[in-house]
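Showing subunit A:
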Amino acid sequence: ACSNDTEKSSTKEKKGKDVEQVDTSLFPTKTTNQGEPIDGGHLTYGLVSDTPFEGILNKVFYQGDPDNQVITFFDEDLLDTDENYVFTNDGAASYEISDDNKTVTLTIKDNVNWQDGKPVTGADLEYAYLVLGSKDYKGVRYDEQMALIEGMEEYHAGKADSISGIKVDGKKITFTFKKANPSVTTGLWTYPLHKEYLSDVPIAKLESSDKIRKNPIGYGPFKVKKIVQGEAVEFEAFEGYHRGAPKLDSVTLKVVNPSVAVKSLENGDIDVASISADQFDQAKALDNVEILGKVDLAYTYIGFKFGHYDEKKAENVMDNPKFEDKRLRQAMAYAINNEEVGEKMYKGLRFPANSVITPNFKYNNKDVKPYEYDPEKAKKLLDEAGYVDTNKDGLREDPDGKEFKINFASMSGGDIAEPLTNYYIQQWQEVGLDVQMLDGRLHEFNSFYDLLKKDNEEVDIYQAAWGVASDPDPSGLWSRSAAFNYTRWVNDKNDELLAKGISEEAFDDQYRIDTYNEWQELIHEEVPIIPTLFRYTTTGVNKRVSGYDYLAERQYKWFNVGVTEEAK
Partner candidate 1 sequence: MKKAILQIENLTTSFRIQSKYHAAVDDVSFTVNENEIVAVVGESGCGKSALALSIMQLHNKQRTKSEGTIHYKGQNLLTLNDTQMNKVRGKELGMIFQEPLTALNPLMTIGKQIEENLDYHTELSRDEKKNRTIELLTQVGIPYPERTYKQYPHELSGGMRQRAMISIAIACNPALVIADEPTTALDVTIQAQILDLLKDIQSKTKMGIILITHDLSVVAEVADRIVVMYAGQVVETGSVKEIFNNPLHPYTRSLLNSIPSAINEKNRLHVIEGIVPSIAKMDRKGCRFQDRIPWIPKQAHEESPHLHEVGQDHFVRCTCYKEFYFQAEGDASTHDITQSR
Partner candidate 2 sequence: MTLLKVDNLKVHFPIRGGFFRRVVDHVKAVDGVSFELQQGETYGLVGESGSGKSTTGKAVVKLNNVTSGQILFEGRDLAALSRKEIKPFRKDIQMIFQDPYSSLNPKKRVLDIIAEPLRNFERLSPAEEKKIVQDFLDKVGLSPESIHKYPHEFSGGQRQRIGIARSLTLKPKLIIADEPVSALDVSVQAQVLNFLQDLQQEFNLTYLFVGHDLGVIRHMCDRMGVMYRGRLVEEGNSDEIYDNPQHIYTKRLIAAIPDLEPEVREEKVQLRKKLSAEYESSYSTFFDENGRAYDLKPISSTHRVALQ
Partner candidate 3 sequence: MKVESGKIIQTKDVSPSGMKIIWQEIKKDKLAMGSLIILVAILVFVYGASFFMDAKEIAKVDFLSIYMEPSSDYWLGTDYGGRDVFGQLIIGTRNSFTISLFITLFTAIIGLSLGLLAGYFGGATDNVIMRVIDFVIALPQLMFIVVVVTIVPVFNVYVFILIMTMFLWTGKARLIRSKALSERELDYIHASQTLGTPHWKIILFQLLPNVSSLIIVNFILNLAGNIGLESSLTFLGFGLPESTPSLGTLISYARNPDVLENKWWIWVPASLMILVLMLSINFVGQALKRAADARQRRG
């Protein structure tokens, strides 16, 4: 139930460059079936989840990813993105940025209508902002970028009835920002709410209203016909879809348990379903299914705890000297073999991470190489740093000759979590570091983040993952003031580069790329965290399906998908 924004990505731009670890050809991203879609086709989509979907069918309100997967069938954002996830003008609306970079204007195309026939207007998008900024809104999507819109903070604080920075004129809508921010071309909220349909429901009641939960109206390719709460949704084609009538007549979405997803694909019960690493081998063996894959917008890392978060000052404070010496951190990075983890444990679905910006971003610095497995080097670094085994127990003491124990916190979830954690511990022990699993067990998600958030002193290092947004700005996780900066690492150079990355100059793409390249080099050198793995996500698609594109946003462009024969 997290990171709704991690799905958007693109891998294309890597082609020209050095992609030695990232072999995107590992998986096709499009279905190979070139056949003509049949009329009246029906597709069953498997929503792989071990729980039912909650049924909050609106991007403003939903919480869990399962709901999002439902929404994409019948609703969408106004702006499309290109392979660099930058907004394009191909979607339901086009946009323009003013010369001073402070004003953005969206023009919604004429043929874009809600499924009840009403046109989608600027007022609908404005209404979305009015809801998001309202104090009655209990969701989490009011973000810092929205706060940059003129008048938004006043509205949010209840001091104004409207947002002065948003102007609506029929199918046009203009946003004026207090300051220019390059992220606007990637992170602007462009998902409208059907104002006419929804405005009679008080904002506080919207999320629980039937208009959102049972009879949602979108302007996407399919209409919701029937919902079996939490279990399944029946869709039918929306003939008035602005990109043209969809190629399928109807779609059934149903929840399938992860443990039976592959079985259901094999049976033909479902046509499309994502596949987890532990079932990858089984899925690969199916001959009625092809596997599509892409690099996910996420990375796994091992973080060091440097200090704590000072709530009052809203600032990270680096006051824990345990991992002060960067040679120690580097040594720990050299000591682990991520190559093997990706190959063996994840069956090649994960590969060593070179950076904390995912490789499908153009901002990923391909010149930065992952720390390669080199235990000798690790030992050397540790010796240099003074971590030597003085009492001959096989484990190194710290430079003062005291016992040096490291508590490693790791999160439960999935079969691989525990052996992976043990594996890292083993490898560190091989270079003489006494690493132990904190409390002797993996921590459940909530407990784990509770430990991190509260800077629990027991935690020395931890393994976690971040899903990254389509917006490349890493400030939210890395800045001196970021509460999510769980390592509590602060560095002047870091502050400077992060600021540069979202400065006005950064509207110049090359400038921004250079800035982030430099930043990544800094991170690589300082190792406040060890980026460990990037990952593929894979999905299985029945061979009768055509036109399915697993990449980025297009994963959800269902209008183009058809089937070339009836289901068995």
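How were these candidates chosen? In short, all candidates are chains of the complex that A comes from, given by their letters.
One rule holds for everything that comes next: a contact is a pair of C-beta atoms (placed from the backbone, for glycine too) under 8 Å apart; a residue touches a chain by one contact, two chains touch by 3 or more; residues count from 1.
None of these values were measured; they are calculated from a predicted model.
Student: With reference to the defined contact criterion, which of 1, 2 or 3 touches subunit A in this complex?
Tutor: Among 1, 2 or 3, contact with subunit A goes to 3.
Student: Which bits of subunit A are touching candidate 3 when the two form their complex?
Tutor: 259-260, 262-263, 278-279, 281-282, 340-341, 343-345, 412, 415-416, 418-420, 422-423, 426, 437, 439-442, 444, 446-447
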